[in-house]
Every structure is written in C-alpha cells, then in structure tokens.
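A short write-up of the structure that comes next.
Moving on to chain A:
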Amino acid sequence: MRKFLALVLIAALGAVLIAAVVNLPEPGTTDSPVHTHVSAGYIKGGHEAGGADNLVTAVLLNYRAIDTFGEVTVIFTALIAVLAATSLAGPTERSGTQNIDLKTTRVPVSPVVSFVVRLMAPFIATFALFVMLKGHELPGGGFQGGVVLGAMLILLALFSGRTDKTDDEELPPGLRNWIRAAGPLVFGALGLTGLVFSGWLFSLPDHPFWREMVMIGLELGIGIGGAAVLVGLFRALREG
Partner candidate 1 sequence: MSVSDLFDLLILALLITCVLGIARVRDLATAVTLFAIYSFVLCLLWAHRGAPDVAMTEAAVGAGITAVLFFTAIAKIGRREK
Partner candidate 2 sequence: MTLTSLLPLIALALPIIGGLAALGAGRRNRRLGIAVVAGTAVTTFLITALLALAAKDGLLREMTLVQIAPPVWIVFRIDPLGTLFAATVSGLFLLALIYAFGYLPDDRRQWRFHAFAMACQGCMIGVAFAGNLVTLLVFYELFSLLSYPLITHDRTRVAVAAGLKYLVYIITGGAFVWAGIILVFHLGGEIRFLPGGLADINGSPGLVLATFACLVTGFGVKAALMPLHGWVPDAHPAAPAPFSAVLSGVMVATGVFGILRVMFEIFGVSRLIEMGVLPWLGGIAGASVLLAAARAVGEDDLKRRLAWSTISQMAYVLMAVSTIGGQAVTGAFVHITHHAFLKGGLFFCAGLVATVTGATRISQLRGLAQRMPVTSLALTVLALGLVGIPPLSGFISKWLLGLGLADAGAMVRLGVMLAGALLAAVYLWPIIYRIWLPTDDPRFAHSHSREASGWMLGILIATGMLAVILGTAATLPGFPLDLAKNAAQWLVEPPP
C-alpha cells in the first residue's frame, strides 16, 4: 500500500515537472528570456567589467560574490555540523556486525595501487592548483580545484598505508581550523578590500593587476579551504 502511494506520488510529481519543463521557453534559442535579459548583459560587459575571461568565474566572484560567500559558508558549516554531531554519538553507540574500524584495520591494498596513488599525487596536486589559479581564464576555479585537491588528500590518506594515524600529523592543529575557515574568511577580507579600493563591499579593485591578485587570492582561499573541509569531513566520519 505504501509502495503504491509512493509510486502515485512520484508519478504525479513527475507529471508536474514534465508539464513545467515542456511549457518553459525553448532552451538554447536566442530569444528565450534566459539569454536575452541578464545573461546578455553579462556576456556584453563580463570581460571588461567582470575582469575574468571565464564568464562563470566573473559571475561567481564578481557579480554574485555574495552568493559565493554564502556557498563557502554552507560548506564550512557542513564541516562544523559533522564535527558537532559525530563527536557526540561516540564510538560506543555503533551497531551492526559488519563494522570496520578504519582506525585500526589496515585496508589490504595492492602495492600497485598504493604506488600509483603516491606517484600520481604530486601531479593531481599540481593540476588542482592550476585549476584554482587559472580559474579566471579557463574553465575551473576555486571550487573545482579545491575538490580535486581534497580528493587527492583523501586518496593519500586511504592508500598511503598510514590509516592508523590520527589527523594531527599533516597540519598543526592550531593552523587547521584557520585553513578550514579559509573560504568565509577570504570573503570577509574581500569585503574589507572592496571597501578600501572601490567603496563597495564584495567588489573587486578596478586596477587590473590588483583585480587579478584578489581573484587569485579568492580562488586559493575557496580551493584550499574547500579541500581542508573535505578532508575534515572525511576524518570526522572516519573517526567519529
């Protein structure tokens, strides 16, 4: 009965969604409102005013910087949330029989995989940094680079054979919380620099050089902060 109800509900929802999408203005055509109104303005002025060849980055860091600020805050908050919640459940409340204690169990890893991971790590890290730093010119940016960097760090942690260590080793604990908060903090700094340089909060400086520097700083903050958050999430889940 419940299954049937669920099916009906999903079917109805699907029908509604399809109805909406069918009635939307045709995507991809040049006269749909999506392309004629605000986006057109971005395309026309984005390169000059936005200060980035990559329009996506221009929108993210410039036109809608406050959105991006909110997004990095969400990511940071997610980590805080997991840290706050996992520590309280405690290791004794686990249930089930198939649990693997990742702290003490050594994952049987093929030496080949382990070797390849360690071999690839510097290249992945370089790529991640590249994506972050060139985000304003090429596809990519802080978010993408940060996730790649985070994935690399997690891979290392998984396959380096050092799974029994706690997370105090890579970074000094005093620094760790600063790096995790890097995303929101660079935007806080942007708020101030914007005020100093151009008189508006969340605005980039007008001078091209400084604008590029600030953008790179933002991308690095988003990226490294994001990577730190992801690693933190992984560790919190593994240990909590």
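Selection rule, in plain terms: all candidates are chains of the complex that A comes from, given by their letters.
Criterion: a contact is a pair of C-beta atoms (placed from the backbone, for glycine too) under 8 Å apart; a residue touches a chain by one contact, two chains touch by 3 or more; residues count from 1.
Keep in mind that what you see is a predicted model, and the values were worked out from it rather than measured.
Here chain A touches, in this complex, candidate 1 (chosen among 1 or 2).
Put simply, chain A touches candidate 1 in their complex at residues 54, 56-57, 94-100, 102, 131, 139-141, 143-144, 147-148, 150-151, 154, 158, 230, 233-234, 237-238.
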